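A selection of the complex's chains, in situ.
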Amino acid sequence: MNIALEKLGRRLRLGLVGGGSGFIGPVHRTAARLDDLFEISAGVLSSDPARSVAAGRSIGLAADRAYGSIEAMIRAERARGDGIDAVAVMTPNARHFPEAMMALEAGLDVICDKPLATSLDDALRLVRKVEESGLVFCLTYNYSAYPMVRQARAMVASGEIGEVRQIQLVYVQGHNATLVEAGAKANDWRFDPARCGPSLVLGDIGTHAHHLGAFVSGREVEAVMAELWASVPGRQADDSACLLMRWSGGARGAMWVTNAAAGGEHGLAFRLFGEKGGLEWHQERPNELRHRRLGGFEQILTRRLHGALAPAAERAARVEIGHPEGYQEAFATLYRDAAEAMIARRTGEPGDPVALDFPTAADGARGLALVEAALESSRTGGWADARLQP
Amino acid sequence: MNIALEKLGRRLRLGLVGGGSGFIGPVHRTAARLDDLFEISAGVLSSDPARSVAAGRSIGLAADRAYGSIEAMIRAERARGDGIDAVAVMTPNARHFPEAMMALEAGLDVICDKPLATSLDDALRLVRKVEESGLVFCLTYNYSAYPMVRQARAMVASGEIGEVRQIQLVYVQGHNATLVEAGAKANDWRFDPARCGPSLVLGDIGTHAHHLGAFVSGREVEAVMAELWASVPGRQADDSACLLMRWSGGARGAMWVTNAAAGGEHGLAFRLFGEKGGLEWHQERPNELRHRRLGGFEQILTRRLHGALAPAAERAARVEIGHPEGYQEAFATLYRDAAEAMIARRTGEPGDPVALDFPTAADGARGLALVEAALESSRTGGWADARLQP
């Protein structure tokens, strides 16, 4: 069932902001296309208008809908009868805040890459703006959209493992294990604090791991003790971090994130233990959830067993009989969820609550609170408060 | 780079044949959409014209392009300036032959689900028709499109494991472990020999496993000794098979396929051994290829290491940094390959040879030769010739 066609009689019209080069543009566009709920109608693929037109043509945009700035896109699209409904922001980190804010101010729904902003202040301004506007805001903490991650969240929420006691998070990548920024990546915004934010490794992957822990456990981080460092000699930015974390409800644990693990690959994983059992998940084998049980044998939960999975997991699963699903499908699930919310907003009908449980600006602000607390702890050598002050 | 937009100035126009209900329709449509090379323009989603229109609307087809038969679709589309370029056939097995043949006769390129036909004779007629017509024919032996399967094929072809000596194939699914055909699936065409072909289990999954072995090893089956049986009491059709197989070049091995393994899931895997090493791959962990080496340690090949993979594997990989890919991406790769061939045919420019190495009608005919030999062996209790006679 294509709910856009059914409920709106048309697909949602999406404007891209960024993604003209690099890895993440195709990921967003494929995600938008996968469930056929969006039409990619317009885009800002370069700050140079001519280049934007050329890049737009290569992905099928009409020449008059490829723009040189988000301001230009908003202005022109607003003037059209068939203008965009929403934007997807996938620019360097420091651009997320101003662009998302402009889109919200123009009344557009927003899908935004993480981290939400490069400072907690900016993040909180977006949170308030989203609340005031009533617009849809989906932050692409994409790992939370894997069926088995949603299953884990549902199991914790329903008390399957009892009170959560220990939360362990790791994200161990290898692509920055050498001084890549000395060579071809010399101008990569990821190594430039002005464009990527104050902590390279926390902004890039630490926020992912943190959100995963929070999403699955249903807890929030209260305090952290952090070690941030550049493990590659000659590197200015941090590439590795270890954190001790105290979570609401009394759970504790650690987090290790790095993208300088030589020979490492994806390496995102969580392990939770509660009173009655534990859950473990690894992104490299995303379709398996290990459920350890106090008085029983370990179980491997997969998508095979219909009826035994939580509705949120069933809904996120796409293919039958255990055929493997991956990163792109999970990313698309966030687009589908966001579409559900956008359609609900337009029709006035409530959407499926299961679908509406996607990461939003408040989750992004919590990520920034963690980053800032970690930086403080790293400076002081002691515990820092990581709570999102209301 | 979107080669359809770049070389044709437009997407290829696809007509669907089947897929109005069931598992495989959405798989094909998503595959067609994933790389944005096709526009789903028309379709036969039901033999009842009104139902076809309703089903077409739910997937975004214009009412006048949802047809009640492939004949009607061919006739009407031919009359349009913007008629379809190709069809995708995803009907019950016994319909593949007539529908694919009609499409070819109408000069349309074809993407066809497996098995190619329900008899070797029909299969060979399609092979000849494809050869005569020069049209594109892509058979969706989708497992061959996984990056690591293509890597395995390239490694065998380049002599990495030396002469192939042993080939072991398994496909162990569980969804028919009970007498499902006595209940809700009473009219499922898969249990009706008239619609699914002479062997349920070989037609459904045996041909997949066989093609996988042939694709990776570069060898063809010469003789088989087979045991086919219904392992579930009360079942009329076979659901399990074990085969001894002799391959060209002297390799030998066995194949075990079943969809009646209680509690089983996907379970497709191959293990090959040659003079100098071995290769092992499991669909449940599709992004890993185990390479055993006579004088070295076992290696786990993944998509991380650019430059170290064969071009065919690099081309089939979509996401970076080891993010997992799955079934749907592999399926889409066949659509992308077929698109490459269709565009090459239209432009007269040769396509990328790496992309053009997709399964075609001749591969399908080899599958039918295997099925018929297995049936013969099962009857006689001895070896049967499985070669495709030219």
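Should a chain be cited, it is by its letter among A and B, assigned in written order, with residues numbered from 1 in that chain.
One rule holds for everything that comes next: a contact is a pair of C-beta atoms (placed from the backbone, for glycine too) under 8 Å apart; a residue touches a chain by one contact, two chains touch by 3 or more.
Being a predicted model, the structure only gives us computed values, none of them experimental.
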Please state how many copies of the single repeated sequence make up the complete complex in this structure file, given that 2 appear here. 4
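Here is the rule we go by: only the chains that are shown with their structure count from here on.
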Measuring centre to centre with CA averages, how many angstrom lie between chain A and chain B? 34
Contacting residues of chain A [partner chain B, same complex]: 1-2, 5-6, 11, 23, 26-27, 29-30, 33-36, 57-60, 173-175, 265-266, 283-287, 302, 304, 318-329
